[in-house]
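Read the structure below first, then the notes.
For this depiction, one protein chain was excluded, whereas all remaining protein chains were kept in their positions.
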Amino acid sequence: MSATATASVLTRRSSTVKGDEIAHLVTLAFGATVVLITVLLVWNLWGASAASRSKFGIGFLWGTNWDPNAADFGALPFIYGTVMTSLMALAISVPLGVGAAIFLAEMAPPGLSSACTFLVELLAAVPSVIYGMLAIFTVVPMMREYIEPALKGAFGYLPQFQGPMLGVGYLTAAVVLAIMTFPYIIAISREALLDVPHDQREAALALGATRWETTFKVVVPYARLGILGSIFLGLARALGETMAITMVIGNDSTLHASWFAPGYTIAAVLANEFAEATGKMYTGALVELGLVLFLVTIVINALARLLVLATTRKGSAKAA
Amino acid sequence: MNRLTFRKIVNNVMLTATGLCTLLTVSILFVILGYLIYNGGKSLDWGFFTKLPLPPGEDGGGMANAIVGSAEMVGLAALIGLPIGFLGGLYLAEFSGKFLGFAIRYTADLLNGVPSIVIGIFAWALVVVPMHSFSALAGAIALAIMLIPISMRTTEQFLSTVPNALREGALALGAPKWKVLATVIVPAAMKGILTGMILGVARVAGETAPLLFTALNNQFWPRGIAQPAASLPVMIYTHAIAPYDDWHRQAWAAGLVLLAMVLATNIAARWILSRGISVQKG
Partner (left out) sequence: MKIPIAVAGILLAGAALASAQAINGAGATFPYPIYGKWFEEFRQKNPSIEINYQSKGSGAGIAQLTEGTVDFGASDMPMKDEQIAALKVKALHFPTVLGGVVPTYNLPGVPDLKFSSEAMAGIFLGQITKWNDPRIAKANPGVKLPATDIIVVHRADGSGTTFVFTDYLSKISPAWKSGPGANTSIKWPTGVGQQGNEGIAGMVKQTPGAIGYVELIYALKNKMEYGSVENAAGAYLKATLETVTAAAAGAAKNMPADFRVSITNAPGKNAYPIASFTWLLIPTQIQDPQKRAALTGFLKWMLTDGQNDCASLGYAPLPKEVVSQEMKQIAQVR
């Protein structure tokens, strides 16, 4: 090749490389904004809660008193409310959700299965405030007039079912949260169940198992990591839920044993009290609550991702 | 009864039970829609879309400013958040190395999982306090922060479904990488990316918590982005917990409008996605 031809090839390649380098840097910069925002967020949460963290230390997490007047703050009523309502919600939505997922994955004809899954996934798109509004006018009166009295009649000897029935409270919040977590559990569990290789089912059926036995003893255990992942995802959503909860939980910052009693969650108290918090201590305590919630959701989300990752790796290993 | 009959009965009972579970969960959607259509439908009138809210206790008025305010804030959030997420997702799919890619992906997932109320608090400290005012801009920034991880993941996801043959073919023809991306890869994945973005926008359009301490609320028309602005979700919240029957009526109407918009967007996006992503052949 002549010298000029070589030179022109080289310059063309270097301008090519230049363009690629710019593209690389530009997109990296934009990608890095996510890291920047997250770092700023954590820095803000950490810094704004300094006054409260230094005063209460780790004891903040199990302090039961929330008294803005006396500047005495403890997170336990809110942590309890957040965890209780989420766990109770899962107790309702997991059996129903996994049951529905089993039906959609194993029993229903493919057309019905896709159609129903589509409809259930639409439930995930309904905004939280609309769930809250509907709950105020439908779930709360139903709880107050029918369900809570029935539960009291049947289980009134337990401390969980004693006390006045207001319609709002831990149990109502749990019911609303259960409805909101259905879509996640159903959609993802169904995917996990569909991923189970057919030979597993065929082997069980060949051995004489009924369809239910096949499903329950072979397919579901095979898909258990994915199902567990869906539960954690639903849990993560439930923990951060704000609007629907604050409209039906009764907003009381004391610990109660009864599930009929009003309670509070971290997200709800932030929504109600943040705008009016004056002073470094009050604001700091609220931000510290936000920090606790943030950390908890990170852990749960990370677990969920790990489980989903484990499912895909396991699935591909089995297929190999 | 012998063992086989027992097992058959259990089989039928449990299968019916799972069918009932499905019926229950699917019917909830219809109950929600039914309630909103019934209560919202009879409250929805032309005035809802054109009038401003009246002082509390007075009947009539509408939520025209909330509709415009929501559109303004969601639009601005999309303008800010979607391109950032898109370019970031492009980086993750096409340029990233192992370490940086992992770091960015991990933080994006983290940010995605942050409760929206915490993002609202962050936006308050970031925008409202320095600006000394609640503003539509602060609300839009809060929503944009929620959009970035969503659009990043969806971009990366759909870019990675583009077959490598396409990339290699274009590169073999001597085109620089950025040109290949801009003219071949991205357009191939664009349908999926756009629908993912639209779904993300529909989701933030229904968010209330991040707007509580950023955009506040406003009973007048939105006046520029540096002033507080009304939004449909916040209006629904304040009107639903109030005692006035007329406000309840309007809350139902607003709920119907919001849900209709969100569901219509979702259904359209999913239908487009389900028709398959077209990849140029040959």
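Just a few scattered comments:
Letters A and B name the chains as they come in the text, with residue numbers starting at 1 for each one.
As a working rule, a residue touches a chain if its C-beta (ideal position, glycine included) is under 8 Å from a C-beta of that chain, and two chains touch if they have at least 3 such contacts.
The shown structure was predicted, so the numbers you read here are calculated from the model rather than taken from an experiment.
Within the complete assembly, A:W66 is the residue of A:F30, A:W66 or A:W212 that touches the hidden chain. Interface note for the absent chain: among B:V10, B:A103, B:A242 or B:I272, the touching residue is B:A242. When the whole complex is considered, the residue among B:G19, B:G75, B:G101 or B:P187 that touches the unshown chain is B:G75.
The missing chain, though absent from the display, is touched by one residue of B:N217, B:S231 or B:N266; that residue is B:N217. One chain of the complex is left out; on chain B, the residues touching it are 54-58, 68, 71-72, 75-76, 78-79, 128-129, 132-134, 216-228, 238, 241-244.
Residues touching the missing chain, restricted to chain A, are 65-69, 140-141, 144, 164-168, 246, 250-254, 262, 272-273, 275-279 (touch as defined at the top).
Note that only the chains that are shown with their structure count from here on.
In terms of their C-alpha centroids, the spacing between chain A and chain B amounts to 16 Å.
Remark: chain A residues 15-17, 19-20, 22-24, 26-28, 30-35, 37-38, 40-41, 44-45, 48, 95-97, 99-100, 102-104, 107-108, 116, 118-123, 125-134, 136-138, 179, 182, 186, 210-213, 216, 236, 239-243, 247, 267, 270-271, 274-275, 287, 290, 293-294, 297-298, 300-301, 305 touch chain B in the complex. On the side of chain B, the complex with chain A involves touching residues 7-8, 10-11, 14-15, 17-22, 24-26, 28-29, 32, 35-36, 83-84, 87-92, 94-96, 100, 103-104, 107-119, 121-122, 124-126, 145, 148-149, 152, 176-179, 181, 199, 202-203, 205-209, 212-213, 233, 236-237, 240-241, 248, 251-252, 255, 258-259, 262-263, 266-267, 270.
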